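Comments concern the structure below.
All protein chains but one are shown at their positions in the complex.
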Amino acid sequence: MAKLPEEFNLEEIDQEPRGTTLKREILVTLRKNKMASFGLIVIAILVLVAIFAPVIAPYKNAVGFYPEEILKPPSVEHMMGTDDLGRDIFARIVWGSRVSVEVGILAVAFGLIIGLFMGALAGYKGGMADTLIMRTADVFFAFPYILGAIAVMTILGPGLENVIIAIGVLEWAYIARLFRGSVLATKVNDYVEAARAIGADDKRIIMKHILPNAITPVIVYSAMSVGTAIITEAALSFLGVGVQPPRPSWGWMLSDSRAFMSRAPWMMYFPGLAILVTVLGFVLVADGLRDMLDPRLKGMSEHVTRG
Amino acid sequence: MSRYIARRLLQAIPVILGVTLIIFLLMFILPGDPARMLVQKGASPEVLESIREAHGLDKPWYVQYGKYMWNLLQGDFGTSIRYRRPVLDIMKDHYPNSIRLAAVALAIEAVIGIIAGVISAVKRRSFLDILVTLSTTILVAMPIFWFAMLLQVVFGLKWGILPISGMGDGSWRYYVLPAIALASVHTAYTARITRSSMLEVINQDYIRTARAKGLSEKKVILKHALRNALIPVITIIGLDLGGLIGSAILTETVFSWPGVGRVIYLAILQRDPPVVMGGTLILVFIFILLNLLVDISYAYLDPRIKFEGRKVD
Partner (left out) sequence: MLLEVNNLRTYFYIERGVVKAVDGVSFSIDRGETLAIVGESGSGKSVTALSLLKLIPTPPGKILEGEVFFEGENILDFSEKNLRKIRGNRIAMIFQDPTTSLNPVFTIGDQVMEAILTHQRVPKKIAREKTVKLLEMVGIPQARGRLSDYPHQFSGGMRQRVMIAMALSCEPDILIADEPTTALDVTIQAQILELMGNLQKEFNSATILITHDLGVVAGLADRILVMYAGKPVEYADVNSIYYLPRHPYTLSLMDSVTRLDKSRKKRLQSIKGSPPSLINIPSGCSFHPRCKFATDICHKEVPELIEIKPGHFTACHQVNNADKG
């Protein structure tokens, strides 16, 4: 395949005439984004399961000790089997989804609040603020992700809130770097100059003109980050520095299952599958969002956002 | 060239200072009483007081930080509470194992990731492309420690063809599963990036020039396209080294691999912060050094990048 000659730009051709384009675009997007729709469904199910956990499975089945139910394989009674303490794995997965949802959303929200503010400040103000913020971010990039989270957790001690803080503390730097770059690119646009010329103040320029245009890559990144945060929580809990028992967490369940890999492999199958499918949901939605929101990257769903 | 390296090393200094400051703050300032970390539980207040004095913990934080840095410069990363051994010595015992494993994983990541990405891009929309795209998407979402456990169950417990724990006599068979697990997610990233980079490069004018010259398709792809497509791939593999180091903790834990990751994991369980922090710090140093190497390697791949570190146009 050779490149099409300049004079023959298929993209340009594809953009006109306008009337039919929009309708087509939506159809094409929907068709292309079967995967993204699948991701959305996964996320919706996850959130519903987390909200309606008490309706779906009694909490008492997810915790405690049931000597007569120990290590039962999947059956009608226990559709995913039981673990070494006789707890129902299905119930634990249902209740564990709450940890994943909370960590995923709150950690990324935490990272977003700091990261967007810092990124906007660095990108818009430039100068000392920029240097200071970005050099600080560099320090955070120097920590391999999980290692950084482990370091923070070692000191803060285990617990759900601390997991959220640890991930948020690492996330902010990535979001700030991304948003700064995107603010810098947006800042030089004519409409921003125009807004400044008519006397809009900084706050108004940032909120009205820069934010809506610069936020796109951050949205895509955030969708991906929720997935990353969920995996990180599971990893931290797996290593024993994350969420503490008795609270059911998928990472802990995998950690528990290691001792029973040959006797009760179902103990590891289901929590792992839960993590995989959940994270896959966010990855697919992030891919879809990128295709839809970022025209520059249109059709390049093979691009990796995480960085 | 040497000037560039010197400059990059200088640039790394503030980052290293920042990293050590954070580690230091986490270890000694933030929560609780560091003296308590250094003694057994239930020590008397007098003992604590003497320990504080002995370690200079009664001094202001910047004095303590200065001392900490001074120790670091002399290779003193602290002392393990549990083993009563210098952290650096413990790390030295385990580093070679980790580096060997990571090197094998990196090789898998680079070779398989790039080959899969190139095939996927060149045979776009073919069965192979769909297969690569699908499996890389799933692998990207895969919790690496679970993947590691699945490998153990299938290859070790079910089929019994490969060892699933430790490194035994150090034969290659012990490396297979941990290396595959460690490489898995990163191979998927490499394949995805190679694919998109390749698709972009294939559309460049110079590829058309190469074809118009009468070169074979093999030469067009493997020489003209790949060399250009690899530039962002190397960037990603470089950036991903941190991920590889992080994943090593999980992989080594699952496979009981006697490496640094496992040491850090055990130190977490044994509540031995100096080992966790010292080990982390050493890994961060290595990470920074590797990034420097990656940056230097660009210049060989892309002549447009001068050692000033930016593109000249």
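Just so it is clear, A and B label the chains in written order, and each chain counts residues from 1 on its own.
As a working rule, a contact is a pair of C-beta atoms (placed from the backbone, for glycine too) under 8 Å apart; a residue touches a chain by one contact, two chains touch by 3 or more.
Model, not experiment: these values are computed from the prediction.
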Legend entry - Sole residue of B:85, B:213 or B:271 that reaches the chain not shown, by the stated touch rule: B:213
Inset, instruction - Could you list which residues of subunit B touch the chain missing from the display? - result: 204-206, 208-217, 224, 227-228, 231, 301-304, 312-313
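Following the convention adopted for this analysis, only the chains that are shown with their structure count from here on.
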Legend entry - Complex interface listing, subunit B residues touching subunit A: 14-16, 18-19, 22-23, 26-27, 30-31, 133, 137-138, 140-146, 149-150, 152-153, 157, 189, 192-193, 195-196, 199-200, 202-205, 207-208, 211-212, 236, 239, 241-247, 249-250, 253-254, 264-265, 268-269, 273, 276-277, 280, 283-284, 287-288
Inset, instruction - Please give the residue numbers of subunit A that touch subunit B in the complex, ascending. - result: 1-3, 35, 135-136, 138-139, 141-148, 150-152, 154-157, 227, 231, 234-235, 238-241, 254, 257-258, 261-262, 265, 268, 271-272, 275-276, 279-280, 282-284, 287, 300, 302-304, 307
